[in-house]
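Omission of a single protein chain aside, the complex is shown with its protein chains in their original locations.
This part shows chain A:
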């Protein structure tokens, strides 16, 4: 007996087709994100390399003013000088733009979603499997509809990164708020705090370090997306790696890869420094 194949693929295709009719909607989203991306990129293009390096070093110095920092400062100095020297500077700033834009979107969408999950069991139960899906679905798969809706370039790259990188921020926000000790919530209630006051004065400040760990994870994950994003036209270090693969050029591949690693370490250490700041 022959069992008919379920036409799941056809269904999804027709869904994607139907969604493509809302081109106007997707265009406005594309324009909106493109504006953010352009703004970031414009700033990086205006900044001379040496000033950029000084700003990064200054930021690190300030963020880690209470802890050991000289090793990191030296690493950052030589790392960035190496990227400059290897002529990957503009690629690096493009990658940084991609990461920061997706990081921004992740925070703006992910933190409120995490708060909502912590406050409502129903939201929690609905969103959790979606997050699982976002993290486990192979990243290549959602490149296809991304191109269909948002065309080719930075915007679909950013959105693909957001889908892949957002779950840790949502989950950690949720976790952080749930971890606030019950007696502190009770104390806030006993003194007549409203839900907003409780959130802003007690829950978010106490969830801060968990939340920051989530954002840090999201940034790292979106960095890991740069090569995949380059396949749909997101420029940056990922493009260099992608081209090196095409040319079977191990040297170029590794140098671009090292630039990604340097950028990753700098982003990671700085966001962690913000997190571990103690009273």
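The rule we apply is simple: a contact is a pair of C-beta atoms (placed from the backbone, for glycine too) under 8 Å apart; a residue touches a chain by one contact, two chains touch by 3 or more; residues count from 1.
Note that in this section contacts and distances are computed from a predicted model.
*Asks:* Can you pick, from "histidine kinase", "Sulfurtransferase complex subunit TusD", "Electron transfer flavoprotein small subunit" or "Quaternary amine transport ATP-binding protein", the UniProt protein name of the chain not displayed?
*Replies:* This omitted chain is identified in its UniProt record as "Quaternary amine transport ATP-binding protein".
*Asks:* Have a look at A:175, A:206 or A:265 and name the one touching the chain we're not showing.
*Replies:* A:206
*Asks:* Can you say which of A:51, A:74, A:187 or A:261 touches the chain missing from this structure?
*Replies:* Final answer for the missing-chain contact: A:187.
*Asks:* Against the chain that's been left off, what residues of chain A make contact? List them.
*Replies:* 181, 183-184, 186-194, 197, 201-202, 205-206, 208, 279
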